[in-house]
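Read the structure below first, then the notes.
All protein chains but one are shown at their positions in the complex.
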Amino acid sequence: MSGWPKNPHQLGKDHLRYDGPIKVRGAAKYASDMQPAGWLYGMILRSPWPAARVRAIDLRPALGIPGIRAAVTANDPPFNVRYCGEELGAVAGLSKQACLDALSAIKVEADILPFVVKEEVALRDTSPRVFENQPNAGEPREMRTGDVDGAFRSADKAVEGFFQTPVQLHHCLETHGNTIQMRSDGITCWASTQGISSVSDGLADNLGISLDKVHVISEFMGGGFGSKYGAGIEGGLAARLSKEAGGLPVRLMLTRFDEALAVGNRPSSFQKVRLGAKKDGTLVAYELESFGTAGYASGGTTAGGGGGAGFPAPYIYTVPSTRVRQTSVAINAGSARAMRAPGHPQASFGMESILDEMALALSIDPVELRIKNDPSETRRRQYRIAAERFGWNAKYHSPGSSQGPLKTGVGCAGATWGGGGQGSEAEVKINPDGSVEVRCGTQDLGTGTKTLMTIVAAELFGLEPADVSVKIGDTTLPPSGGSGGSTTAASVAPAVFDACQTALGELASASGISDPRGSNWRAAAAHLRIKPIVARGRWKEGLSGRGVGGVQMAEVEVDTETGLVRVKRIVCVQDCGLVVNRLASVSQINGGIIMGIGFALYEERILDSQTGVVLNPNFETYKLPGAADVPEIDVILQDMPERGVIGIGEPVTIPTAAAIANAVSNAAGKRVTRLPITPSHVLGLLEQPPQIR
Amino acid sequence: MEEEISRRNFLRGVGASAVAGALAKAAAAAQSVESLDDQKPVGPEPEKLVLRVNGSKYEVEVEPRVTLLDVLRNRLQLTGAKEVCDRATCGACTVLLNGQPVYSCMKLAMEVQTQEITTIEGLGTPNNLTPIQRAFVECDAMMCGYCTPGFVMSLTALFSAKSNPTVEEIKKACSGNLCRCGTYPHIFKAAQRVAESGQSTT
Partner (left out) sequence: MKNFEYARARSVDGAIQLSTPGSRYLAGGIDLLGEMKEYIVSPKRVIDLKLIPDLGRIDTSSSTWKLGANVTIAEIAKSEPIRATLPGLAEAASEVGSPQIRNVATLGGNLAQHSRCWYYRHRDLHCLKRGGATCYAREGENKYHSLFSGNPCVSPVVSNLAVILAALDAKVSLRRGDKEVQLTVPELYSDAWGNPLAHNSLQPGDLIVHVEIPTPKNRSTYLQVSEKSDFDWALVSCAAAGRKTGDRWFEVSVFLGAVAPIPYRVESPLIERGELSSAAIGSISQSLASQATPLAHNGYKVPIAQALIRRALTRIVS
């Protein structure tokens, strides 16, 4: 049951972004744009070695560089570094040029140690250990249901495969970082973050000061995708530099190079999967043995953000007998962080790939096999809707059977996500002139949180969103949570709803107008004279939901002579409960799909075994999808207003890569076994002529 | 410390603003390609130079290695152009140089004296957005917004060369810009809206 209006006049419509005009003029100020009086430029010195014992760091030459005002070490030597890019120290000065010169001047004495950067090598007992006192492989996570061996024996068909996904980088366009001013009376931090409160906690903890002395501001931020919760090591270094420089503000934003090394990633996966089914398609047995890396801290407690290199298995589908064994293996590389639907895209790729193999083995249409085994009624319905819109029945053909060197193929995949609401607070102020201000200590990652708040207030007050102003991204505002797990919309919208409902009641009694909404608004507000109404609200049950399903279908073209894959079309059917802003929801879904295309075809962090460096710490060879890589995207939002508000930022990126991989396999007549699906991989698959089943 | 700050402010051009009145006119007359010192090396010490940005003149003093992007963002407070890759791959720093889109991260400030530089701050005002900016707002052609100024600059150049580009031409014009939020479909839609409206003039 949902407490939202049954016949909304604002909810669910296309609304323009609250901060669109300021963003298109380049006038929005991000943490990286902050230049408080006296600010200094900050930069970090990073380890060029994948493993080393740092014996000494001499900062004096850096402090001798003209314009340099402060220099600090990341730790007191001696200490160990465990990946290329680990922080050694930092400097602050009057210009970027001074800082660059200072970084080059710092003298570091270190003993270089053996290292390992490939997962399969790190698993060997004879390989160097990332931490001396523990093996690289963490304790495996094991799960079992039923009698797997018996179930495989009873199966009519069994298929198996080995699937591999790379480490994917977040690469938010605004790099990680903060502008921080540390004075004796407290600290002000302009952060590029998904969680102003977690930045605040982190800084207070790191610097040993109380929370009332920490003020965090993030009015605009340039993308996070799971990687921007805390102030980071860079935040701590900036604060120390600021203190060292006598309280001058320090703007320390990472470089693109740093982004590829040190601020998180999606773990890799190597999955050996086996699936058994009855003739009629009923899945009976599933076995997975997988490993992957969440970086140097794999196997420890801090890796992964979303559970190390593990992932949900079996993904989505009900299989009565399962055996799963997942291992996180440490390598000398930067640590993972939560990345948009942690674990799920990897899980989806392995599961949906083996499921398509099963469909072929049983001669069952892939969509029908999914409908048969998917426990979600929502997704089963979505498959029918998607198939209709996509033209699945006409387009699906047996693998590799389209004529000529340019082959077409289709594939599909499904996804699930939680995305429920949690305890956010919000405040609404109704001024005597009728103007309305909504405040919440949340932050807008680009998902449109500000706009959503204006829509909810406008809905309850019978106003237009343009009549409502918004304040967010400040720790002095009513507390909210971090923006992650697709929870922001479902947390903030109910809190605003609650505040507005209370305020509306107060306005009715203050004005004596029983329904002060809409055309009565100004007259009612005028009764307030000089005393505005300020009402607080909090998230409550009944306005948000959790658990969404979505399915996607992909059509691709594969040039079997060059191995090139082009995605022609994606159809996405997505459940998101009550749609608040239809336009922004579509933006969000497009974005998730495009990030999924990157995961499918282009993105991969490449480490060098000989030197331990990241070879593609840039956008030249770490390839993000560009304008010409974007296919026709057809989004069908499945409204279920009775379920309340639910976030969709994450689920929409999950099934894209699996759907594309299945489509490429369908086109090429060979099973795609790894992402990204580059010409190199496709031509490798096609070394033998395509086999027609 | 005060002295320090004021020196810094000068170097960063915090105080640098359009050179006013008669002075500006005199400077304008003097500032032509021919006026630049011939064949005489400058630097590596900071050197004074005048940049023409959005129709105004700014005097800054910079080392030869300082990029146009650095000057715009950190000395002129024109922070609409962003530093994202700093290697000519993402387009977030795109500005127009004599009307043509270029990566300001890969231009030395020294190189672009006497040339007309247009940044996002030179396009539109809060109450009078350009047709492209308006279409971006109307089509929700942005999410986090960090790449947005760069895309607006690239498309502004496209539309000043051609009022009714095809979708393919729109994609080609955006090929030097990256958006990690994945707003491309709405960017294309916005550009098509401008193309169809026939009101591309900025």
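We just call them A and B in the order they show up, numbering each chain from 1.
In this section, contacts are C-beta pairs under 8 Å (C-beta built on N, C-alpha and C of every residue); 3 or more make two chains touch, one makes a residue touch a chain.
Keep in mind that what you see is a predicted model, and the values were worked out from it rather than measured.
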For this session: Mind giving the shown chains that are in contact with the missing chain?
Result: A, B
For this session: May I ask which residue of A:206, A:611 or A:638 touches the chain that does not appear here?
Result: A:611
Exercise. Footprint of the hidden chain on chain B, which residues?
Worked result: 33, 36-44, 47, 63-65, 67, 86-88, 91, 94, 97, 100-103, 106-108, 110-111, 154, 157, 171-173, 175-177
Problem set entry | Residues belonging to chain A that touch the chain removed from view | 48, 84, 97, 100-101, 104, 257, 559, 561-564, 566, 601-602, 606, 608-611, 613, 615-617, 620-621, 623, 625-629, 678-680, 683-684
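The working rule: only the chains that are shown with their structure count from here on.
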Exercise. Between chain A and chain B, what is the gap in Å from one C-alpha centre to the other?
Worked result: 30
For this session: Note which residues of chain A are touching chain B in the complex, please.
Result: 16-17, 19-30, 32-33, 35, 37-38, 41, 94-97, 171-175, 220-223, 225, 246, 253, 255-256, 445-448, 583-584, 586-588, 590-595, 618-620, 624-628, 630, 633
Exercise. Which chain B residues qualify as touching chain A in the complex?
Worked result: 1, 4-5, 8, 11-12, 63, 65-66, 70, 73-74, 77, 79-87, 89-90, 92, 119-121, 123-126, 129, 133, 136-138, 140, 142-149, 152, 170-172, 174-175, 177-188
